[in-house]
Structures are given as structure tokens and as C-alpha cells.
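The complex appears here minus one protein chain, its other protein chains still in place.
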Amino acid sequence: MLRVENASVAYGRIMGLREVSLVVNDGEIVTIIGANGAGKTSLLNAISGVVPLKSGSIWLDDRQISGLPSHKTVGLGLGYIPEGRQIFGTMSVSDNLTMGAYSECARNRLSTVGYIGWFLRRSTVQSNLETVFGLFPILRERLNQRAGSLSGGEQQMLAIGRALMSSPRMLLLDEPSLGLAPTLVKEILKLIVRLRDEGLTILLVEQDATAALKIADRGYVMERGRISIEGTAKELLGDDRVRQAYLGKSVA
Amino acid sequence: MSADQFVQYLVSGLTMGSIYALIGLGFTIIYAVTRIINFAQGEFVMLGGMLSFYLISAAGIPLAPALILSVLIAAAIGAIMYIFAIRTARRASVVSLIIITIGAAIFIRGIAGVGWGVEHVRPPYFTGSESISLLGAYIHPQALWIIGTTLVVVVLLHLFLSYTMVGKALKACAISPVAAGMVGINPRAMALIAFALAAAIGGIGGVVMAPSISMDFNDGFKLGLMGFVAASIGGFKSPIATVIGGLTLGIVVSLAVGVDWGPFTSAYKDAIAMMVLLLILIIRSGRLSAEERES
Amino acid sequence: MQKYLKWSVMLVLVVALISLVPMGCAQETVIEEGDTYKVGAVFDLTGPTSNLGVPEKNTVDMMVDQINDAGGINGHPLEVIVWDTEGDNDKCALMATRLIEQDEVIAIIGPTRSGTSLHILDTVTTADIPLVSCAASIKIVTPVGERYWIFKTPQTDKEAITEIYTYLQSANVSNIALITDTSGFGVAGRDILIADAADYGLTVVDDQTFDNDDTSMQSQLAHIGGTDAEAVVCWSTDKESAIVALDMQTLHMGIPLYCSHGIANMAFITAAGDAANGVIFPAGKLLIVDDLPADDPQKDVLMQYRQDYEALYGEGTMSTFGGHAYDALSMVVIALAGLDEGITLSDARTAVRDGIEQITYFVGISGIFTMSPTDHLGMEPGSLAMIEIVDGEWTWLK
Amino acid sequence: MSESILETKSLSKAFGGLVALDKVDLAVEAGKITAIIGPNGAGKTTLFNLVTGVYPASDGEILFQGTPLKDTPPHRRAALGIARTFQNVLLFGNMTVLENIMTGQHPRSRYGFLGAALRLPRAHREEETISLNAMKYLNMVGLGTYATQNALSLPLGQQKLLAIARALATEPQLLLLDEPGAGLNKLEKQELSDLIRRIRENGISVILVEHDMPLVMGLAEWVVVLDSGQKIAEGTAAQIQKDQRVIAAYLGEEVE
Partner (left out) sequence: MLARLKGKWTYFVIAALLLFLILIPFRWFLGQYTVIMIFIGLFTMVTVGLCLLLGYTGQVSLGQAAFYGTGAYISAVLSKICGVNPWLSMLIAAAATGAFAYVIGYPIFRLRGNYLAVATLGLGVIVYILLRQLGPGGPDGMAGIPYLSIGGFVFDTSFKRYFLVWFFCLAVLLISQNIVRSRTGRALRAIHGSEAAAESIGINVDQFKVKIFVLSAVYASLAGSLLAHQMSHISPGSFGPLVSVIIIVMAVIGGLASIWGAIFGAATVCILKYELLLGFGEWDIVIYGLILMLVTIFMPEGLFVRLRELFGQWRLRYAQRGAEP
């Protein structure tokens, strides 16, 4: 589904990514793990078009998407849930979800200037909304609350919900567990599995390597902008190098 | 000061304030979406007023279509300004972008001066010139048009921002352009819309105020300055805050004239308005910085 | 150490070069027979008072063509170099310097406003070149001892105010309210209005101001409405005066409005619409030239000027401000006509100054001038007429 | 037990309703390397920000060398001898590498506007000392050859070293390092731990917040563990590694 070929990203003279290549197949959960600053977020930013590539290419199915700005990749079915969630804090929960459907709206230009209720009654938007409420009933209760006033976990749900509103075929998740209580982390991870089961392809960036590898099909380990190890989740879980890098060698 | 006079000060202040608010709205919209202070905002107001006169008197177009056409032309000029001057300047810092808008303002003013000459012009009133008595004060029909238009514009703007997708997208873009991009909103398209919209609102302001003040090619700077102050009092936040800012400014200026300040004369009214602005800013900064540090 | 060595070597070099500079090598320009007489002008062609400056430039352009078509001045073609001040003092000073040093003009006319005129007095005086100002303030030419090189053509504020006050006195008005702008014109007028009121038995019961480019004067007028003023005197330019007239109509003030000579153009009537009716102001006789008796000495000059100007620039475009430039340039031309051939530029400047000072009974647009070493305005009294706007037309209140 | 250079007593910080730090008592021994660890959002950076005075504490107090720090503004604390680095480095991008470090000498020099404007002899003298010291610190972190480059042109690892050198240039008694190892490769991490040891040998107490366990375990003589704003454990590296609560909170519940 997604192919990244020799992608490099530079911030000024600093290299964020160095010739990274990876593949995500249909219906897989692929996780990218690595220490802070290893280039995981740069990779997701590059795929979604937030930062431009210096060299290399990125393909979604058979379409080259490198060079497209993020607002275009969303329209092609890439939902991005960035680190720190990036929800619209001063807007209401329902507005955040509505905005999630903007790419749907942009496909049909007329509806952008029309009455928003009319737009929301479109069948795809309606069914997406139902899906989101099905996954996160709490959001239905919080519909009119300011998004910024939600708790961390609820904000994460909203961020995922917002991405689902664009009817994505693939989700890019950046550290969904960041700052969440352990029980919530578990819940989110379960949800990711559930989304995969419903047909979505998922690329997950996590620091909590063990947890991520538990649910993933395959994984890549990044170090200093490069992919250093790749393999199935099982292989990686058993790989001493991974355990060393994450858990410290003296951990039992 | 008698009660009648007081009402008159309020009425006059509201009229002036509505003008400042209409101009301030343009500053707020562009600032919210792009973080640019658009020094050419006053020029859009001037364009609206001058265009309406020349369309009516020179081109002989009837009033209503002429007004609409003036606003549309102003909006188009705003869009052109964004495309050619702002979007081209990719590497520019915010200060540089502000200088670009100053350049654009001088350019527009210059073209207007060359094209229309230096004389001031006054388009006809929309309806009648007989003023209306109101609670012991008088109000000109055109002033009612000004106040009414401001209300309609701010209500429409509010509805637009709250009940259409593109309006909400503008808001989203104002909160975070990066996050807006991630849900499929094109921040540049939003900036274009913001410029066109601000220019249109500026044009509307020019169109409604020109019959009561007469307009010349030089008027943009002072009008822009007052609109900028109105937007600052409102905190560049929302259309409604800006309108409140504009009305506050108008009433402060009007009362500064009306109240006998002892040694002060009406000559200091603008200075008093600026003092109010400084006080508001400094008081608010105390609160803001406390909030910033806490979050 | 080496650094300091190099610096000192450099300094020696510089000093040596400077000492080689041939000082004062400039050759004084001489005006030969048939050479163009160059006159400079600085007007506000853009900026807030450009509606005064533009008719001045138009008038000058028109006159230069007329004079050159008629063979110039004693065979010398006339050239007027006009620079725009943008209403900016510093630019005005720079342009004046440019006229003096680069363009090498014999005399300068303008600037348009009192503020800019006062600003360049020092520049002009130290350069020894005559200036004929087109601005109102009497301060421009007094004290005459310090204003050796300076003349002016428009009626002063004081004369205009005398006309208004005399009229008010005859109309048995005793309480007046002032509303003036905060520009130089308005403030100068306000000072005289306040100082002179008592001489005519008038009491100033309210004194309001506004800024140029203000959008409404209603608050000030409402304040005036709270007093027992019987008339409002407004001292400002046409645009703002029109707003005052309109706002007085809106507030149903019901007392007459008297304005300055600053509204002596059609733009005021257009801007104020029917609120202009009943407004009374003093102005040069140009506006009511049709009503002038045939024996008025200015009648022919005024008729000719209006006819020429409107033929070139369109019906209803003439204003008294163009007239100020007409008078200024005419006086310079009279002085130029008396120049000897083959004199140096600085001698020419002195001669033109002397020539202007010796002008007697020149009939101009603004009035009739007789200059003298003690009077650099030299306008005979009675140059102003009180005018009322009736049905959108200027009517002479004889 | 030797004296504490830094103590916090019941230190708390709340942002709006969110409690970021909850009654934390700390005693940092002088001359030692202390590590503060904990999962994301545990309050480590908040603790640094309170100690350096970026924001005021909601409750409790901070003692530096026995003196309470209440109401002391950040720049005074730096002058007193508390220096720090930032998670996101925050170098001065408008300066060269050397200038960045020279700026660090700010609290150790005196001359002001007049001295600078007129290049008084005193300014000259101080400026010489400043550049000498700056070169010293630059060489200490091994960046001597990059002195005239723009600070942001360095790779991340060297930027982090530069940030440490800048902090050292303030001649602190206490150095707070916020995730110095993040984004560094093995070799760089090795250099970093050598550097931190050398700093300690110069008599400077070091507190570091770090995610990289091998680095922490190899360096720290005392480890404090924070979780959700509370101190849940402290001890030597060996003790911490055995603590079940720490393993649960920090390393993930599912660790066998």
C-alpha cells in the first residue's frame, strides 16, 4: 500500500532522515520504534507531506505522493494523527470532527460554502461520524465541549476520530500513548488493532517499544535518521539489540 | 452635559465606532489566518469609497449594482495582492511581510491618485438626507446604514465562520495551519480567502462611509490606523471582539470630545483614545503572560 | 600594531588627497542673451493638501505656455521647474535646495502651505534667492527685516477673519462658537479668531477642534449645540468643512455656518451638497467675477484667468489657489522683465528680489499689490468679498 | 552524608487543573551526578523549570545551597550558580559556536554599555578573559575546530555538547541537563558520559533528566524516579533497576 524509497529530509543543514526505505502492506500494522530524535516523526511528516523530501520518493498504491502538501495526501486516504495530537483546542469537539471531514468536503467544492448541517447529512460523513461515535462513545457526550478542555486521553480519541472522519485507507499514528495513563494506553492499542481488523492499514510510531511490537505485524527500528533493524514483530521482540537499546542491558 | 447631548455623543460615537469596526474586521481576519498585519487594509476602504463614486457618477451604474461591484473589485484587488505580493515572498519574515503590505498600500494609493486625481468625491446617500430624531439626538440615515451594515457584516461573518465548512476551516487555520493541513485544509487557499474577504469588508466599509465623509485617494492611512487600533483593542481575536473594540474606540473618542476635560480640548481626543489603548494592552498583557506561563 | 600602522598610512593618504582638492573651483553661472529664465516652484502635488497644489501647478503650466507663445520675456524663454513636496516639510526643504543648487533657478514660487513655507525660509534666506510664497500665514513675511528675500501673494488669515467678524458684527451676532482643524491652517486661524473676537463685540462661547481626515464632527457640534452660540465659525479646508456643514444639517443646529477662504472651490459645494446652502465665507473676487461691476480694476484679469483656466482644465475647475500661483509667477515675470543681459545668477536673483519689491499697482487674481521694503505682501484692502452659497452657487453679499 | 546543594520541600506545581508536580521532596547531594527518570509527562521538565525559575511553584519551596529561591528571577539564579540545558537545545542561531559560549560567560563578566561602546580598557580585558574561557569550554566539549561556524550548522549531537558548554560557561555549581542523550549515537553518548563525568570531577553537581537507560545507569550515582508528578522511588542505579514499581511505571507493565 505504502512504499517509501530512499527518502531523505533535511532541516537546513541537519539531516532528519537519511535514505529511509520501507513498505507497508494492505491491512498491516507496521510500527516504527526508536529513541527520541531518531527521525520517526520526520518520517511520518515526510509521508504525509508536512515537510518536503530532499530526495527519494514515496508511493501510495501506484501513485507518487512525495511532493504533495499534506492537505492533498489527506484527500488520497492518508489520515495523520500527529504527535501532541494537534487538535483545534479552542473549537468544539463536534467542530473538530467536522473539520476532519474537510477533505471530503473539498472534493465537492460547492459544499464548502453551503450550510454546514446540509454537508453533515451527506451519507459518507454521517456513517463516518457513526463509526467514530461507535469507537468512542465518550465523544458523543462531549460534543459541545471545547476540545482543549478534554483530558489527555479524550483528546487522543478526538485526534483519532478526526482522522477517521476523512474516510482514510491508512492511518499514520505518532506516539498515541504519549502522556497517557497505562490503562488508557492499553485501550488505545486495542483500538488500533480493531481498526486494522476493520480494514485499515496502520503505520504506528511508538516509544513504548514492547507495547507497540505486541500488536504490530512488522516493525522497523530507527536510529539517527536511518532504519537500523527491520523484521516481523516477533523477531524484533526477541532481538537483543532492540532490548538493549530500549530497556538497558542490565534490565532482567 | 445634558441628557440629549449625552445621547448624541453616544450616537455619534457608535457611528464612528462602526466605521472603525468595519475596518478593524479586515485586520482581524488577515491577522488570524496569516499573522500578518495588513497595512494596506485602509486602502481597500478608500478603494471601496472611490470606486462606488466613479461607478455611479462616471459609469452611470445604478446605486445597488454599483455598490456591489465596488466591493467585488476591492475583494479582487485583495486577492491579487495576496497572490502577487504575499505568496511570492516565501522566505520573508513577518516583519518583511508587513513591509510588503506597506509597499502595497503606497502602490494602491499612488495608482488611485494618478487615476482619479487628488480631489475628494462624495457618492450620493443611499436613502435621503433628512436626519431622524432619536431620544433627543439626531441620526443621519446614512449613519443608520453604517451601523446597520456593520451589524449585518459581523452577523454574516459570524454565521459564515460558524455554519459553513470554509468558515470553520478559516478558524481552524487560525488556530494551527499545520493541523489544518493535516485534515485536508489548504492553508494558502485560506490565506487567499482571508485577504479577499478582508478586502471585501474594507470595500463595504468604504462604500457605506463615503457618502457621509467624502473620500480622496489619501484617506487610507488614517482610516487604516483607526481600524488597526480597533482590532488591537479587540485583541485580533474574533469579529465580535473587534466590533466591540471599534465601538469602544468610537465612543471613547466621542466622549473625549463631549466631556469637558478641564485643560483638555477636543484636540486631545485621539491621544486619549491611544492612552485607553495602551492601558488596555498593558493590563491585558499582565493577564496574558500569567496565562501563558501557566499553560 | 601593524593594524595601527596601516590605519595611519591610510589617514595620511586621505588627508593628502583632501589637501589636493581645489577649493571653490566652481564657476559662477552667467545668464547670456536668449538663455532660458529658470524659475522654481514647490507645490503639494500629492499628500493631504494636494487639492490646493494641483491647481497651482496647472496655472503655472498654463502661464508658461502663454508667455513662451508670446515670445518669452525679452526674448528669453521661461521655464518653471515644479517639484512635489508631498506636503512633507523635509522633502520641501530638499526640493528647494535642489532648485537653488542643481536647477539654478532665479526665483522660487510656493510652497502651498504655511507650514512648508515657514520650514524653508532659512534655506532660502541663506541661499540669497527670492521666494514668493502661495501660503496664507502672515508670519511668512513678518518681521520684514528678517524676511528680506520672502514675499507672498494670498490674503492673510487676519484679513479673512476681519471680513467675517465685520459681517457678524453688522448682523448683530454676539456669541460665536469656533470649530477648527488641528493643521497649521486651522490653528493659525483659531489663534486670530480668539484674539480678535472682542474687538468686534463677539464672545467665543465654545472652541472645538478636529483632525484632518476625521470622519465625523458630530460630537464637537453637539457640544456647541449645548451652548448659546448664534453662529459657528469653521476654520479648515474644504473637505472637513463640508463634513461640518453636513453634520450641522444632520443635528438640525439651525444656526449659520461661517467658513474660511479654504473652501473657495467647487469641491466644497459638491461635497456638502444642499448643506452648503447658506454657508458664508470670505474669498477672492475670482468666485464672483460675474457679479463684479465693470469698473472693478480686477474684473478683466479675473475673467481672462477663469476663461483660460477652464478652457484648459474643464468647467468648474478653477479655484482661488491657482490664483495665488498666478500672482506669484506674474510678479516674478515682471521682475525678470527688468533684468539686464549677461549678469551672473546671483546678481539675477538679487535683481529679481529688488524688482519684486518695487512692484506697484500690479492687478492680480487675489488682489492689487504694491510691494515695498516694509511690506512684502502689499495687498490693497478690499481684496476679499463675503460670499454666500445659494442654491449651490456663489453669491456676493455686497 | 555530605550536604545537599539543592533541596525541594513539598514542591508542587499545577497548570490550571492539571497537577504536574505533586509534593516532591528532593535532596541532591553536592558533587554527585543525580538522574531523574520517569515516563513522559512525569513532571521532570516541570521540575527543572521550577528550579531555574521559569515559572513560580504553586506550593512548597526550593533551597539552593541552603538559601530559599522564592521570587528569585531566572537570570539571578543563573548568576547564583544554577545552569541548565534544554530538551530542544535552544542554541542562539544568530551566533557562531564560540559566541554562543561567550554569551554563557555573561554572569561572570561586568562591563556594560559604556564600556562596550567606547571599548574601554576594562572591556578589552574582560573580553579577552571571556574568549579565553570560552575557548577553554569549547575545547572541553571537543568542538574547538568549529568555533567560527554558525551554531545551527552543527549536527544535533554537537549542538547538544555546545549547549552544555554554554551552560558550563556560566561557571555553575549545579548543572541541570534535560535529556542530553536524546538523538545521539553510541559514540556520541560515550563522549557525553565522559564529559558529564569530567564535569563532576570539576566539582560541579549534575542533575540529568534522561530516557536512555544505559546512559543513566552507567552515570548516575543517585536516581530519582518520578511518575505522574510524584516521586515514586529513589536510590542507586542498582536499587532502582530492581524496584518493581519502577519497572511497572517506567519500563512498561508487560515487561517480564
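A few notes on this one:
Every chain is named by a letter (A, B, C and D) in the order it is written, and numbering of its residues begins at 1.
Methods note: a contact is a pair of C-beta atoms (placed from the backbone, for glycine too) under 8 Å apart; a residue touches a chain by one contact, two chains touch by 3 or more.
Just so it is clear, the structure is predicted and the values come from calculations on it, not from any experiment.
In the whole complex the chain that is left out makes contact with B, C, D.
The omitted chain makes contact with just one of the residues D:65, D:109, D:173 or D:230: D:109.
Of the listed positions C:68, C:89, C:346 or C:370, the one in contact with the omitted chain in the full complex is C:89. If you put the hidden chain back, the residue from B:7, B:61 or B:85 that touches it is B:85.
Among D:5, D:35, D:130 or D:143, only D:130 touches the chain that is left out of the view. In the full complex, chain C touches the hidden chain at residues 6-7, 9-10, 13-14, 17-18, 21-22, 24-26, 45-46, 83-84, 86-91, 93-95, 97-98, 101-102, 114-115, 118-123, 126, 137, 139, 182-184, 186-188.
Where chain D meets the omitted chain, the residues involved are 52-54, 73-76, 78-79, 83-84, 86, 90-95, 99, 102-107, 109, 111-113, 115-119, 123, 126-127, 130, 166-167, 169-170.
Within chain B, the residues in touch with the undisplayed chain are 31, 37, 39, 85, 88-89, 91-93, 95-96, 99-100, 102-111, 113-114, 221, 225, 228-229, 232, 236, 267-268, 270-271, 274-275, 277-278, 281-282, 285-286, 289.
Convention: only the chains that are shown with their structure count from here on.
With A-D and B-C as the two chain pairs, more C-beta contacts join B-C.
Chain B and chain D have centres, each the mean of its CA atoms, that are 49 Å apart. Mean C-alpha positions place chain A and chain C at a centre distance of 73 Å.
Not a single residue in chain D touches at least two other chains. Across the assembly, chain A contributes no residue in contact with two or more other chains. On chain A, the positions that touch chain B within their shared complex are 48-50, 69-71, 74-75, 80, 82, 86-91, 95, 98-100, 102-103, 105-106, 111-117, 119, 162-163, 165-166. Only residues 45-48, 50-51, 53-54, 182, 207-211, 213, 215-216, 218-220, 222-223, 225-226, 238-239, 242-243, 246, 249-252, 267, 270-271, 273-275 of chain C touch chain B when the two sit together in their complex. Interface residues of chain A, counted against chain D in their complex, comprise 12-15, 35-38, 152, 178-179, 181-182, 207-208, 210-211, 214, 223-224, 244, 246-251.
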